[in-house]
Each structure stands twice: as C-alpha cells, then as structure tokens.
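A single protein chain has been removed from this complex, and every other one stays in its place.
Lettered A, B and C in written order, each chain numbered from 1.
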Amino acid sequence: MDNVQLAATAALLAPGTEIVQGRQFVEMSVAPELLLSTASALKENSDTRFDMLVCVTGMDWGKELGVVYHLRSTEHNHMMVLKTKVSDRENPEIDSLCSVWQAANFLEREVYDLVGIKFRGHPDLRRLFLDSTWGYPLRKDYKDDINIVAK
Amino acid sequence: MEFSIYDLTSFTHWIDSSLRASMSPGWAVAVEMIIIGVALLVFYALIGLFLVYAERKVCALMQNRLGPNRVGPGGIFQTVADLVKLLFVELVPIKNADKILFNVAPFIVIIASVMAIGALPFAKGLHAIDLNIGIFYLMAVSSMGVIGVLLAGWSSNNKYSLIGAMRSGAQIVSYELSVGLALVTMVVLAGTMQLSEMIEAQRWGWFIFKGHIPAVTAFVVYIVAGTAETNRGPFDLAEAESELTAGYHTEYSGIKFALFFLAEYINMFIVAAIAATVFLGGWMPLHVFGWDGFNKVMDFIPPFVWFLGKTFGVVFLMMWLKWTFPRLRIDQLLTLEWKYLLPLNIFNLLLMATLVLVGWHW
Amino acid sequence: MKSFITYIKGIIEGLISLVKGLSVTGGYFFKPGTTWTQQYPNNRKELKMFDMFKGEVIMPHNEHNEHKCTGCGICEINCPNGSIEIIPASIVNEEGKKQRIIDKHIYHLGMCTFCGLCVKTCPSQALAFGQEFEHAVFDRSKLNKVLNQPGSKLMKGVV
Partner (left out) sequence: MEEAVINVPLEKEEYIINMGPQHPSTHGVLRLVVSLRGEMVQNVEPHIGYVHRGIEKMCENLTYAQIIHLTDRMDYLSAHINNEAVCLAVEKALDIEVSDRVKYIRTILSELTRIQSHQLFWATYGMDLGGLTCFFYGLRDREMILDIFEETCGGRLIVSYNCPGGLMNDIHPNFQKRTKDFIKYFRKTLPEYDRLLTGNVIFRERLKDIGIINREDAIAWGLTGPVGRGSGFSCDVRKHNPYSAYNKVTFKEILYNEGDSLHRYQVRMDEMWESMNIIEQLIDNIPEGPYAAKMKPVIKLPEGEYWQSVETARGELGVYIVSDGNKYPYRVKFRSPNFVNLAPLNKLAAGFKIADLVAINGSLDLVIPDLDR
C-alpha cells in the first residue's frame, strides 16, 4: 500500500484527524483524547495493521508539548507517524499506549523522564535516566548554566 | 629391592633413631612432629605458589597469550610478588559481619587441606603417617573444607556470598558421593585402604590398567567429581564470577583471600595426588612384567619425580577442563551427579566387584 | 528401550562435543608460536601506528620553521567540543598591508574527541593528525598544547 492509499484508509479509521501527506511518511495529528482509540484502530484494522511501535519521541514545540509515534506494519512493511499535542506545559497528560503495544512501556518512560509528559494508565511511570529532582532536559526552556555552553 | 637407591625408609629411620638416642622418647616424637610440620608447610606453600603460576601459564598458552613474563625469567616469581602484595593489602572490615566466623573461615579451609596433604605418600619412606584407613581419612578430611566455605559465605553478610556458599554446600555434599564411590571401586580392587599397600599392589601394573574398564570409568568419574569437589571450572558455581562476582569470598581481602585462593589450588593438588596414588600407582614407576631392562630404566627415575609427574599430569587435565568448558548451572550440576554419575558409579562398583570375585583382575 | 538408546546416544554425542572443545584449546597449547601478545613497552621501537591513525592534532612545520595556518578560525568553529582556541595577532607584511596571523593556536587534547573535522575543513591544510599515542601526563594542564612552534612564521604563498 502506498502512502496515498494509506492516508485514505487511516482517514476512514479515525475521522476528525488531520492527515498530512507528501512527506516521508503519512503523518496523522490526533487530539490527545482520541489517541488511544486511534492507535488501537490502526493496529486492529487488517489494511493498516500497525503491529509494531518503532519509536516514541517527546517534542517541545514551544507553546505545546507533543509526542510523535512512529508505527510500522510488519505485515505490509509500511510506516506512518502519529502525532499528538498538549498545550498544558505545567501538567501535560496523555493516554499511555502500553495496552496497545508493550514496547511503549520503556519508550514512554523515557519521554516522561526527558520531556515531562505524564502518561495516563502507564503501569510503571518512573524516571528512567535521571533522578527525581532533575528537571526535564529536552524542553526548550530547560536551563543548565554549568553543563550547557550555548554557542 | 630394585629401587633401594631411592628408598628413604632407612633415612627416616636413621633420623628417628638418632633423635631417640639423644633425648627422651616423648621429646623425640615432638621434635619429629615439628620437623614434619615445617616440612609440610614449606612444601604446601611452594606447591601453592607453583600451581598458581602453572595455572596462569597453562591458561595463557591455551589462550594464545604469554602469561606472566615480567617478574623473573619467564615470570616465575610473579606469584611470589603477588603474595607479597596480598600480604600488604588492607584487610577490609565488613560491617555487620559475624567477626569470629568471618576470621575463622579461611583457616578452616586451610587446615582441612593441610590435614589431607599430611597423609599423602610422596615417595617410598617419605610418608608422614601411613594410616590403615588412608583413603577413608583423605576423603573425610578433604570434605571438611566445605565447612569453611559455608561459614565464609554466611558470615560475610552478603547475599552473593550466601548464594555461593549454599551452592557450594549442595555441590560438595552431592559430589562427595561420587568421589567416594569411585574410590571404593578401587578399594575393592586393591583389597586394602592403606595407601602404602595400595601402591605396593600396583608394582606390576597400575590399577587403571589392571582394573580394565571399571577402573577407567572410575578414573573418569573421579576426575569429574574431584573437579567439582574442588569448586573448579566448569563446576565453579560457588564463585561463579559472572553471576556472583566472587561467590563466597566476595568480601575477603588481603591475606584472608589469599588463604582461600591457596586452599583451592592445594585442594586441586590433593585431588590429583589421590588420583595419582589410587589409579596411576603413586610413586611407583611404570613397570611392565618381563621387560627387565625397561623396568631398570624406569626405576632410575626417583619415586618422588614419578609421584609429582603423575600428579601434575592430572592437574594439567583439570586445568585443561577448566579453561575449555563453560560453567554448568546448579540444577544441571545436580542432575549430572544424581542422574548420570551416581547410577554409573554404582553399576561400575558392581562390575568391579564381579571382576574381583571372578578373579580377572590380575 | 528407545528412550534408553537416545539417553546413551545423548551421552556419547555430549562427550564427543566436549572432546572437540578440548581439541581446540589443547591444539593451541601444544602448538608453539601462536601467541598474539604484544609486548607493549618493550616493542616501543618497532611499534608504528598507521599513517591515518588519529593520535593528536599537530601542525606540521617545514625546515624553516614555517607553518600554513592563517588564523582563519574555521577549525575553531567546526570543533564540536571547543578544544581549539585561536589567539590571533596582526602584523604588517612586506607590502605594507595589515595581515591576520596566529599568535597562538591552542589545542586542548583533553577535550578532543578525534572527530577529524578540524583537519578536514582547514582550507590551507595546516593541520594534520600525529601518530603519537602516549598521552598520559601527571598534570592536566600539560594537555593544553600550543601547536605553532615559538618563532614560527606563515609559509609563503599560503593565503
């Protein structure tokens, strides 16, 4: 299935989402409350069958925080990108996808650790690399005068 | 007596009689015991140092390395240097350790091995004590070391040590059985437990040749079980480096660690020496019935050299096994003993008894 | 009966596999001259690194004590760790024009990760990699090196 067909199928699966084409992969922006249902729909549907979660990236878009999911279908060998954004920087919360893909467990913990997005329903949400008093270093407003020398 | 030139009996008798002539019998025995004790301790230390060096050289050559080569020619003083270093290393005190047992444990291990080495026949006449239950005594004493290992593991207040010690306990209790049965097989063949008589019985053919298949089987079983009893690879579960860091001696440092280390090598020596005595004729040279010239030449080599040569041959075999095989898991270790070695051993004992009864053993 | 045969077969195959393993280690033990050990401090004289080996960054000087560094600072910009520092100076050259040269080209070996970007991007090929690899010193400040030799000048013809 090429990207155009994939975009059409995905649009049918998750109405009300914004789909961007013409990039490397089909990109789909989902509201945080629709994330879990969209993800499981993408996994269950036999045309898309995204059974592998390749990567979870925490993003800081300035005003908003976001998470980017790279999905792959091992059956059809295609990939797509799922994006979600929250505007609450103080206490951002997104549904955890651990129930859909087990791989999300560690990947979401990493995002929580470095970007500070909390995942609702995550079985074991603890800091992974840093200790609990540390800030969230991958946010753009993170300040560290000692270790980061800006050029 | 064809090898009277090397018979040390008259020499030891001469020391005995001259001592008795110059002092009261009680003092004479005391002086003799001190002489024997000192001689054994010196031998013990030298053998320990040499075996550590030998092991390092052997494994190095197997691994395409050179091994120790800096201290002295060919690195022969490397272990001496290591010993000196270990003497100066700080003895780290362990918090919440059982102080008394922690300090006693290495000595128990050492004492067990010294007691065993005392009863070994090194050459004709060079035999500290010739018990009429020599084999039985050796087996009893050499398994005492495990108490030290268990105490060390328990008193260190370290979970790795405890796991190591418990493994070691399970392992030695099981393998003691195989060692015992393998030796009993040979006792059946020899008809005696006294070491000197056993060696004398091997004058015209070592037991491993005389005993046909059962003796060879017993030898193989003995080597496997003996390796396991000394906690050496591939049965080194008690100190399994990659799992338990260093097992029961994780918390030991300095000379206390050195004692454990030394005891391990001496135990290997003892196991090999027993194997050499019981299966390969001890200090008895290789004789073939009827080949008088050949026997004369063999007799020309001193019995002490024969004994050490055979022992180091077996030691080399054990090193070879260690540096080739990966380690077993604890359940596999016990399976090997209870499901394979023990039935084999009992069957083997039966076979040997039949052979002896039928009279095929000469 | 069948299980007994497989049991025996398993034992024999296992023993054969063990003997195979012993033959490998034993083979090396009894075959002399298979050691691969390098006697490092003793073979210092014969030990030669490959030409490409990235030991440290050096600035080659010719026999007249001249180097090619113009002090443009591209290496300093390209260095990801800030291990190059250039202190420029200006002189008046023979034509009477002001010219930028280097006073000191400071190289912090302790911070260098040997990525090779300075050597690659230098427009006048003034920098190169040296093969020296014994960098251990007792004082960290000794790792800060000045690459241009004292009294050195810019090579003629280098712009």
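Just so it is clear, a residue touches a chain if its C-beta (ideal position, glycine included) is under 8 Å from a C-beta of that chain, and two chains touch if they have at least 3 such contacts.
Please read these numbers as outputs of a predicted model, since none were measured by experiment.
Tell me the shown chains the invisible chain touches, ordered by label.
Per the contact definition above, the missing chain touches A, B, C.
Looking at C:Thr6, C:Asn42, C:Asn62 or C:Thr121, which makes contact with the chain not pictured?
Touches the omitted chain: C:Thr121.
Who touches the missing chain here, B:Ala28, B:Ile163 or B:Met318?
Of the listed residues, the one touching the omitted chain is B:Ile163.
Touching residues of chain B against the unshown chain: what are they?
Residue positions of chain B that touch the missing chain: 59, 62-65, 159-160, 163, 167, 233-234, 236-237, 240-245, 323-332.
Identify the residues of chain C touching the omitted chain, counting contacts across the whole complex.
13-15, 17-18, 20-21, 23-25, 36, 49-50, 52-54, 78, 80, 113-117, 120-121, 129
For chain A, which residues lie in contact with the unshown chain of the complex?
23-25, 27, 51-55, 57, 59-60, 68, 70, 74, 77, 79, 81, 101-103, 105-107, 110, 114, 123-124, 126-130, 132-133, 137-138, 142, 147-148, 150-151
Heads up, the rule we're going with is that only the chains that are shown with their structure count from here on.
Rounded to the nearest whole Å, what is the centre-to-centre distance of chain A and chain B, using the mean of the C-alpha atoms as each centre?
About 64 Å separates the centre of chain A from that of chain B.
How many angstrom lie between the CA centroids of chain A and chain C, rounded to a whole number?
Centre separation, chain A to chain C: 41 Å.
Under the stated contact criterion, what part of chain B meets chain C in this complex?
58, 60-66, 69, 320-321, 323-325, 340
For chain C, which residues count as touching chain B in their complex?
Touch residues, chain C against chain B: 11, 18, 21-22, 24-26, 28-29, 34-37, 39.
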